[in-house]
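First the structure, which I've put down as structure tokens, then a few questions once you've had a look.
So, chain A:
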Amino acid sequence: MSLVMDIWTICAVSAGALFFLAGTVGLLRFPDTLTRLHALTKVDNLGLGLITLGLLPQTSSLLLAVKLVIVWLLVQLSGAVVTQLVAGAIRQHGADG
Partner candidate 1 sequence: MSSLLFAASVFVLLTVALGLFAILRRSADVDRLMAVQLLGTGGVAILLLLAVASEMPPVVDVAVMLALFAAFAAVAFVRNASGVSREARGE
Partner candidate 2 sequence: MNAATLFGLCGAALVGIGLYGLITNPEPLRKILAFNLLGSGVFLLFGMIARRAAAAGLGGDPVPQAMVITAIVVAFAATAMAIALVQRLADETGRASISSDSSDAVDGEGKS
């Protein structure tokens, strides 16, 4: 059972890390500010979610596992709203190339 858990952790954490890489590649390659913002927030949140899911079986207590999920939800929520705000600021200033 523990082997299955470990394999799950390895898969999910690696996938999450790859999403972080994808987000960074997007930041480097995308042409304008708004698309870069898109790359940054969506992809990174997905990466964080996968990492959280991967870490869940490794936690020592249920409380800790619940806390991990709460952290992810918190980042999701604030990330989504902050992205809106940043996008609004960008639209106001005019996106640059």
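Candidate entries met the following condition: all candidates are chains of the complex that A comes from, given by their letters.
One rule holds in what follows: contacts are C-beta pairs under 8 Å (C-beta built on N, C-alpha and C of every residue); 3 or more make two chains touch, one makes a residue touch a chain; residues count from 1.
Because the structure is predicted, anything quoted here is derived from the model rather than measured.
Evaluated over the candidates 1 or 2, chain A touches in this complex the candidate numbered 1.
Within the complex formed with candidate 1, the chain A residues making contact are 6, 9-10, 13-14, 16-17, 20-21, 23-24, 27-28, 33, 36-37, 40-41, 44-45, 47-48, 51-52, 55, 58-61, 64, 67-68, 70-71, 74-75, 78-79, 81-83, 85-86, 88-90, 92-93, 95-96.
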